[in-house]
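Some chains have been omitted; the remaining ones sit where they do in the full complex.
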Amino acid sequence: MDLSTLIGVIAGIGALVMGYLLEGGALGALFQFSAAIIVFGGTAGAVLTSFSLSDLKHLPHWLKVAFTSQTFGTAEAYEALIGFAEKARREGLLSLEQELQTVNDRFTRQGLQLVIDGTDPEITEEILESNIAVLEKRHKVGISVFEAAGGFGPTMGIIGTVMGLVKVLGNLSDPSALSESIASAFIATLYGVSSANLLWLPIATKLKMKDKAEVAAMEMVRDGILSIQAGDNPSILREKLKTHVGSLLPSEDNDEEGAAAAGRPAVSESR
Amino acid sequence: MDLSTLIGVIAGIGALVMGYLLEGGALGALFQFSAAIIVFGGTAGAVLTSFSLSDLKHLPHWLKVAFTSQTFGTAEAYEALIGFAEKARREGLLSLEQELQTVNDRFTRQGLQLVIDGTDPEITEEILESNIAVLEKRHKVGISVFEAAGGFGPTMGIIGTVMGLVKVLGNLSDPSALSESIASAFIATLYGVSSANLLWLPIATKLKMKDKAEVAAMEMVRDGILSIQAGDNPSILREKLKTHVGSLLPSEDNDEEGAAAAGRPAVSESR
Amino acid sequence: MDLSTLIGVIAGIGALVMGYLLEGGALGALFQFSAAIIVFGGTAGAVLTSFSLSDLKHLPHWLKVAFTSQTFGTAEAYEALIGFAEKARREGLLSLEQELQTVNDRFTRQGLQLVIDGTDPEITEEILESNIAVLEKRHKVGISVFEAAGGFGPTMGIIGTVMGLVKVLGNLSDPSALSESIASAFIATLYGVSSANLLWLPIATKLKMKDKAEVAAMEMVRDGILSIQAGDNPSILREKLKTHVGSLLPSEDNDEEGAAAAGRPAVSESR
Amino acid sequence: MDLSTLIGVIAGIGALVMGYLLEGGALGALFQFSAAIIVFGGTAGAVLTSFSLSDLKHLPHWLKVAFTSQTFGTAEAYEALIGFAEKARREGLLSLEQELQTVNDRFTRQGLQLVIDGTDPEITEEILESNIAVLEKRHKVGISVFEAAGGFGPTMGIIGTVMGLVKVLGNLSDPSALSESIASAFIATLYGVSSANLLWLPIATKLKMKDKAEVAAMEMVRDGILSIQAGDNPSILREKLKTHVGSLLPSEDNDEEGAAAAGRPAVSESR
């Protein structure tokens, strides 16, 4: 579970409902089937027109990414790569075959396999690069889909409200129900603006942040695999990977601390 | 037929109409000739002023692109190019003349013809590059036209509604018809916002996505043609094209699968 | 006359007026002197503050560009340059002096003059480059002016309407005229939104498209002049210019045609 | 005085007031102290929070720049630099010391001083470059400040109007004053939208245009100074500076003239 996504969605919707109840509103007035059809059906239609089915079939996957936390991070990859480099150094590249089973990350495993297969280094690099590029491209589509939904949502809400007003003003046979009808026309605006700002746009941002983190981790793995294939000394590999891990080691919070913080570089165990 | 475009447009409009009927609205109230003239005539006028006739004459073509699915994809091109490379290797470049008839894709055919004609490789590359650039430029105009329409639509809707209100408030001779007149003034907003968000903007996005896919396919064909002309070994060609097909072969969905997924590179049949 | 600009403006305004009349509105109610002063005076003031007088003195020229069609295009330049190259090849660079009279395009004439004067090639290139850069810079200012007007227009409309409402609500001495006054307050919004979306923004887009076309033509002329000065073979010049004309020769519409379309490259007459 | 800024501001505000008076509005109703405090105080607060005091202390300077015309332009600099080059050529670099008194432009004077001091050419270039960069950075802050004010203005107007409505609706003890109170609530919107669109945003654009012009002039001075230090022949200097002055010499308006315009290059006196 990605706690911040889950808590964020629940807290956001919860705050709106709680505020409404505190004001003394009736919960039932917030549910309206016709407004939901206009807003969510209209948004779905606009998104379907915008993207291809083969792109949209990844929708469940994107949602899963937004709502679960990804376990394989840069820090673990850092340790694992150093380990592989040391083993390869001692026992040869082929010895990595035994490690292959223990690797959960598909990209690392693929890279190791290429190394074990004795693939040409240039082609190894091209394939790893291309995999990162393909991933980024697909992520970008996912982000675009949610941003598009975030753009269409509020306009569908406006359409629903205008339609509601057209209906209300069109036949005032029962004037006593007028204000209630106007109220219900506003529900569409509520649905459109809320879905966009509590779901679609925040999820798009979350996917963007996770894309950046995943690409950064993959770039470190790529550098590590290529360094192992080149037979670099593990301590040189360590130096090379430092640039990538910079963002998660102790130095991270140092600037909140006082002058007592160590003056040593962030990743200095190899000194 | 591009199913997602068709379903998207129908589902989007259908959702609005269904929601409206469920609320008990009268369908007839949604049709209003004067509002349609203001919104669609105004949008057309603004688009005409913005672009030249020689650009706009491609409009039917762009719509066709958005609503039909393009059959020649990267995967087929990949297979075809490998086949040409093998034939050229065995029987010489001129033997490709026989294949020319079987090629449906204009760009691939043009590239092969250049190779058969013995055109200078540099000029071949420049002509293919220039063709891709010309296509991208023309696509960009198409995307701009629909984005412009998507921008003008809602403002024309506002103009129509304001005009309607001006008329209504200008002569209140028949107060009983007041609310009905106001309702009908809102129809223009409805037309403007709906056309922009269910048609123009989604079509612009769809064209953008298809442009990216077509350019990617053309870039692969370009690389393949140049490699064939250079007399590259088919297996080297395969390696070269891998970077392009990365996005449609099995690896595509691997990251949804568990750790059981193969660790081998995405396109490994040439190993 | 640039037909699309003219038809666009007339069709756009015509559609609004026609829609209004069909609804039964009184034409006179759309004309209001005070609203026009607020919207157009305010927009003019904001544009004047934004730009310098020496930039704004080109305003009539920009309007002329938007409303007339430019006759010297890439296709003619292509033919003319090939002709000059052949003449220079047969009779020497100085023979181009006779052609000078027949050239209507200032930029081509200037380039030829530099060649005839025996200017250093590097300086020729720099002067031609600098002329293109200066033109682009000036065009960009023109586009900015109309985009600024398109941004200020609607806000001036809002200001006019708010002022109208302030006046109306401030003295309700004659309640019977209330609704009429409110109606007239909306005229400012109408003027602001319409002028921006039927004139300023579409003209800005048209200028942008024409800028791109003119710069593309000038870049071809530059390449042609430099090639003539270098004494290139006319057939080589033809190859060089192909990249530029790509966008206007037959291939342009090929992709709408079926598979029967010729597989030969777009500009193949030199083969 | 920068006439276009002054006329623009006066004409813009004048148009609004005149339109309002023509409609029969009472001038007094436009002045409201509380709305002014909310809009201008709120905008000032938001701008203060956004920027640092050391940035904001340049505010009077930026306003001065927007409202006065800068006298040292590219054309004068062009002449002056040619003059210095000729003198240096005839009488040596040290002779420029006499000219120093006559130069009003700080940047030119600083550059000449460096040349006279015999500073290392590379360091001269770095110092001049760094001065241009520092100027651009400071200008960018100025532009950001006015753009920020232009963004905050209208939202403060909305806040003021909403507050006014809250007050009005909160106590309807005197219903007869209702409409007047609503009118006065709108004054805040008026202030916010007008100040943003007649002052802040146009001034930001004017500063942006002047920044471009100043940087262009400085770049020409830099090239000139470096050329003088290198001991270039004045006629070569002339060629070098031509690229910069391109934008203000006769060619500027040629394209409005007919085919009779000279075919010679824009700056050809050195031919």
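A, B, C and D are the chain letters, set down in written order, and residue numbers restart from 1 in every chain.
Keep in mind that, in the parts below, a residue touches a chain if its C-beta (ideal position, glycine included) is under 8 Å from a C-beta of that chain, and two chains touch if they have at least 3 such contacts.
Note that the structure is a prediction, hence the values are computed from the model and not measured.
Participant: All chains are the same sequence, and 4 are placed; what is the full number of copies?
Facilitator: Taking the entire complex into account, the copy number is 5.
In the analysis below, only the chains that are shown with their structure count from here on.
Participant: Give, as an integer number of Å, the spacing between the C-alpha centres of subunit C and subunit A.
Facilitator: From the centre of subunit A to the centre of subunit C is 42 Å.
Participant: If you average the CA atoms of subunit B and of subunit C, how far apart do the two points sit, in angstrom?
Facilitator: 26
Participant: Assign the assembly's chain-to-chain touch graph to one of these shapes: line, ring, star, complete, other.
Facilitator: line
Participant: Taking all chains into account, which pairs touch?
Facilitator: Pairwise, the chains that meet the contact rule are A-B, B-C, C-D.
Participant: If we count contacts the way the header does, which residues on subunit B are in touch with subunit A in the complex?
Facilitator: So the residues of subunit B touching subunit A come out as 2-5, 7-16, 18-20, 22-26, 29-30, 154, 179-180, 182-184, 186-187, 189-190, 193-194, 196-199, 201-203, 205-206, 209, 239, 242-243, 246-247, 251-252, 254-256, 259, 261, 263-266, 271.
Participant: Residue numbers of subunit C touching subunit D in their complex, please.
Facilitator: 33-38, 40-42, 44-53, 55-56, 61, 100, 103-104, 106, 109-110, 112-114, 117, 123, 126-127, 129-131, 133-134, 137-138, 141, 144, 148, 151-152, 155-156, 158-160, 162-172, 184, 188
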